[in-house]
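Removed: one protein chain of the complex. Kept in place: all other protein chains.
By written order: A and B. Residues from 1 in each chain.
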Amino acid sequence: MTFADYLNLVISAVLLAGTYAAVAVGMTIIYGVMKIVNLAHAGFLMLGAYFVYEVHERAGLHPLLGVALAFPAFYFLGILVHWALGRGIPVSDEPTLPSLLLMFGLWLVLQNLGYLVWGTSDRSILTPMTFATLRYGEITIPKIGLVVFICAVLSLAALEFVLHKTWFGRAVRALIQNRYACRIVGVHVQRTARMTFGLGIAFAGAAGGLLALLYPFSPDFGRPFLLRSFVIIVLGGLESFSGVFLGALILALVETFSILAIPSSYQPAISFSLLVVALVVLPGGVAGVIARKRRLA
Amino acid sequence: MAAILTLEGVSKYFAGLAALDGVSFEVREGEIVGLIGPNGAGKTTLFSIIAGSQAPTSGKITFQGRDITGVKSFRAVHAGIARTHQITKPFRSMTVRENVEVGLRFGRQSGAHSAGRGPIQNQVREILALVGIERLADMSSVTLPVGDLKRLELARTLAARPSLLLLDEVCAGLTESEMASILDLLRDIQKRGTTIIYVEHNLRAILSTCQHVVVLNFGKKLAEGPPQEMQNNPAVIEAYIGKKAEA
Partner (left out) sequence: MTPGTQFAAAGGVVARVLRFAVPLILLSALGFVPLADLGANATKVLFLTCLSIGASVAWNILGGFTGQPSFGFAVFYGLGAYTSALCINGGVNPYLSYPLAAGIAALASLLIGLPTFRLRGPYFAIATIGVSEAVRVVMTNLAFTGGASGYRITEQVPFRQLEHYYTGLALAALAVVISMLVRYSRFGLGLRAIRDDQEAAADSGVNPYVSKLAAHAVAAALTGATGGVYARYAAFISPDGVFAFQRSVAILLMPIIGGVNTIWGPVLGGGVYGVIEEELTARFPEFHLLLYGALVILIILFEPGGLMGLLGRMRRLVLRLRVGSWQPS
């Protein structure tokens, strides 16, 4: 393998990492604030993909516009879901059994609604961009990959902005740190939690739309990304956002370079193996290790 | 009297913030020791560390001659240390009786402490009677008022047959008479050979039961000594009330 080949792989991995990060962030937000493992995340990813697909097919809108639309659409969907299921999603300090099972039930419903409406066959979104590549000498960058990467990074940057520069963002960060103190200080816990859930779902839908540009999708296609999101969160440290980037990068690199060593049919087992390794070796994720080193220094 | 518990330089940091900073003291066997200090002084953290729910960042804890630093809570229970919680944690799906049964069946069962005590249900009844909640035996723990919950927590902790009992604000939220009976109970438990450390804000309770008092503030040990001495110690008074205004 030449140097250019390696570089191409690294570039693929980085592009992939951006997408994975966008996919994982929705789950991280919800888990960080409400300690809910959103198993239905897979379902919303899937819905996001189909949303962009339908918007593209029926209204002829450019898929990227569809992704942009998905944001507000799924935000309201998230608010609606939280309102409807709120009884079973108490804001708590620890993941609860009912919330886990509730989100699982929701996932089943979403996935099978998907089967009902769209059937089992794969669909794809094809645009002139889909097969185009940029070439610089021996370096090839798939155009669509680059576009998706840029969108992902932009949305994550926007999230960082919201979290650090707006009142809502501050409330969210406060909620992550100390629920009781929030109540005292005047943060409306239930409302902030609801908006956070909406935000998490918004990211899930938009990320799903981005994924639809890269891969063919069917109602079950959210599941591998669910596991990947979790691997990313564990790798990056369950409650830090910067950790998400790091985790995404590690996963993307491992997945991309594993093609060299293992037959591609073993691919789906990689995320799981990485998860186990991460749990055994790095509880608290990479960010935790870094934090520990910083403290001792 | 020999020291049953020794703390040497125990510190606990949470992301750079010191909840405990170099706390050292000794507890003698058979004593009732009061652990006092303003809110946030680190008393509950100290309990968590002694009982094993958390590990200290640095320092050493010796219990009955053995180093138990960093030992997990269930092992600490088997060694003879048991604690109650500031906010009670009953097992919600269980009755009062079943709660105590957990403490009994999983607590320290070795040696002289449990030999010849009879069937489990008898022991449960004994403990419930000691704490005064025998009539509640078959009630679901979820429905109890706070005073009874505190007693239940105490009963469950006693059921583990500890040599060292850590009580975290066992009197909080109780009426005068309830508190008086709990204090009588503590003295009773002491007579049976158990060492007690307890966190308490009520001065009268401390004065009437403790042989020794340790004062914490901002994670550091401020002072220690007999309760009367602590009452008059200016540093202690300042910690609670503040400096006397310059006349």
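Heads up, the rule we're going with is that a contact is a pair of C-beta atoms (placed from the backbone, for glycine too) under 8 Å apart; a residue touches a chain by one contact, two chains touch by 3 or more.
Values in this document were obtained by computation on a predicted structure and should not be read as measured data.
Participant: Give me the visible chains that the unshown chain touches, in label order.
Facilitator: Checking the complete complex, the chain left out touches A, B.
Participant: Which one, A:21, A:55, A:70 or A:106, makes contact with the chain that was left out?
Facilitator: Only one listed residue reaches the unshown chain, and that is A:106.
Participant: With the full complex in mind, choose from B:61, B:77 or B:171 the residue touching the hidden chain.
Facilitator: In the full complex, the listed residue that touches the missing chain is B:77.
Participant: Using the touch definition up top, pick the residue from B:43, B:85, B:150 or B:221 that touches the left-out chain.
Facilitator: For the chain that is not drawn, the touching residue is B:85.
Participant: So one chain is hidden, and I want to know which residue out of B:6, B:53 or B:211 touches that hidden chain in the complete assembly.
Facilitator: Within the whole complex, the residue contacting the unshown chain is B:53.
Participant: State which residues belonging to chain B touch the missing partner chain.
Facilitator: Residues 51, 53, 72-74, 77-78, 82-83, 85, 89-94, 98, 101-103, 105-108, 156-157, 160 of chain B touch the chain that is not shown.
Participant: If the missing chain were put back, which residues of chain A would it touch?
Facilitator: Interface with the chain not displayed, on the chain A side: 37, 39, 85, 87-88, 95, 97-98, 100-102, 104-113, 115-116, 223-224, 226-227, 230, 234, 238, 263, 265-269, 271-273, 275-276, 279-280, 283.
In this section, only the chains that are shown with their structure count from here on.
Participant: Express in whole angstrom the distance between the two chain centres, defined as the mean CA positions of chain A and chain B.
Facilitator: It comes to 45 Å between the two C-alpha centres.
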